[in-house]
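In this view, the complex is presented without one of its protein chains, the others remaining in place.
Chain naming follows the written order as A and B, and within any one chain the residues start at number 1.
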Amino acid sequence: MGTQPTSRMITLASDFGSPYPAAMKGVILQRTDARIVDVAHDFPRQDVRTAAFWLRETLPEFPPAVHCAVVDPGVGTERAALVVRAGEHVLVGPDNGLLLPAARALADDIAVYERLVENPRSSTFHGRDVFAPTAAEVHELGIDSLEAVDGLVPTDSYETIRFPKPELGAETIGEVLVVDGFGNVVTNVPGTELDDCEEIAVDGAVVPVVRSYAAVAPGTAVATVGSHGYVELAVNRGRGDEVFGVDPGDAVILSS
Amino acid sequence: MGTQPTSRMITLASDFGSPYPAAMKGVILQRTDARIVDVAHDFPRQDVRTAAFWLRETLPEFPPAVHCAVVDPGVGTERAALVVRAGEHVLVGPDNGLLLPAARALADDIAVYERLVENPRSSTFHGRDVFAPTAAEVHELGIDSLEAVDGLVPTDSYETIRFPKPELGAETIGEVLVVDGFGNVVTNVPGTELDDCEEIAVDGAVVPVVRSYAAVAPGTAVATVGSHGYVELAVNRGRGDEVFGVDPGDAVILSS
Partner (left out) sequence: MGTQPTSRMITLASDFGSPYPAAMKGVILQRTDARIVDVAHDFPRQDVRTAAFWLRETLPEFPPAVHCAVVDPGVGTERAALVVRAGEHVLVGPDNGLLLPAARALADDIAVYERLVENPRSSTFHGRDVFAPTAAEVHELGIDSLEAVDGLVPTDSYETIRFPKPELGAETIGEVLVVDGFGNVVTNVPGTELDDCEEIAVDGAVVPVVRSYAAVAPGTAVATVGSHGYVELAVNRGRGDEVFGVDPGDAVILSS
């Protein structure tokens, strides 16, 4: 028997806004005294893809934990809850692809389980009635005892999300993955593509390549390497999405 | 002597936005090391009724706790703080009806106390200067020792809020209680009114009755039973309040 990692932490993420996450916390605190950490509850409504991106970028910062994440446009249909073990972490949420990018970022090998909760209290708030109690039970039993969680069975049939890869070359064709709250445009192009560049053309318009937003005058558009390691299009003290005129999903062509 | 429930938790709810709740947390943490859980701090400004609804729906999810809730348009006038014992829970807040629906949902029998705090530090931020310290003191003394809290006296004179009952019948006349952040319209009509219905007329327009939003195509209006157990008017991936054209307080007529 290996030693059991002692996560004492459940993270919560959703698009629920307020006050629905509080109901999830109450349900969890009925079952465990684990620390609860909010990741975000203002993910764009019902946008599974954007939430999956942020979970992938954020959850690996945490020590071993149970992560309960819910962005679930399909709530209420007949569908199992997913429980994914990734290294010393466990992710709990809907089977719509939301959890998979983060799971793969947390560990090379993952084990996926499903749990069909019969007759949940509601058909519209599985965050409270399915996912939060499952996360609490997984936490209390310990992540090395997943097989002891009532109704949890291994599965190899589940939804996934994969983010597009850029086409690298003299002209690199990338895609906007997300825009953050500052208006910074996060692309899928690795930051290393900017190595040794002093400037770069973005969709034909040349902008300086800088290490930081403040390296240029306020209002100036730049390309930089964002905190995720990707090429980011930004404007010092302004909004990159507006100046570059791009939205998530749009293609961007970078040429040096 | 009975055993004393050991709540180690204070929940906070307000319409204060940010950063005022942090001052309340500091004041509490000067007095106790209880866990602090935010319920919401973005209740609609000075809307006691809506906050009372959400507290009633959310606080019963929690294990025994001291709940400090402040939505208080009348702050600064001469008025006692209210402390309500409801089962193993205690609620602390202004005497304007805010706490009562939740208290009655938590326990059949409640005991109400008032506390006149003399010369609070400010006349505009009783959340920090009256309610938070009272919640911390109640928590530290234990909810079986309310009579030991300085200045706390039983009262049977206090404000209350009661939500309207629907008129049930072949034509049910209900009322919109709140609209949530998704635009879902929560009425006061019990969900059981939809039992065995395949469709229902809402103010004359017929919509399907479904178990989940995703049972219909995006953009389709539906009636469903919400997570609170009431009839909810919603639109799959859209806003029910806009499509049904109703606001809190509006009447809705349901006929099968």
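The rule is simple: a residue touches a chain if its C-beta (ideal position, glycine included) is under 8 Å from a C-beta of that chain, and two chains touch if they have at least 3 such contacts.
All figures in this text were calculated on a predicted structure; none of them were measured in a lab.
J.: For the chain that's not shown, point to the residue among A:Tyr20, A:Tyr113, A:Phe131 or A:Tyr213 touching it.
T.: A:Tyr213
J.: Please output the residues of chain A touching the missing chain, sorted low to high.
T.: Its contact residues with the unshown chain are 8-9, 11, 13, 37-43, 54, 57-63, 180-182, 211-215, 224-227, 229, 232, 236-237.
J.: So which bits of chain B touch the chain we can't see?
T.: 16-20, 22-23, 25-27, 29-30, 33, 36, 45-46, 73-77, 121-125, 128-129
Keep this in mind: only the chains that are shown with their structure count from here on.
J.: Just the number, please: Cα centre separation of chain A and chain B in whole Å.
T.: Between these chains, centre-to-centre, one finds 31 Å.
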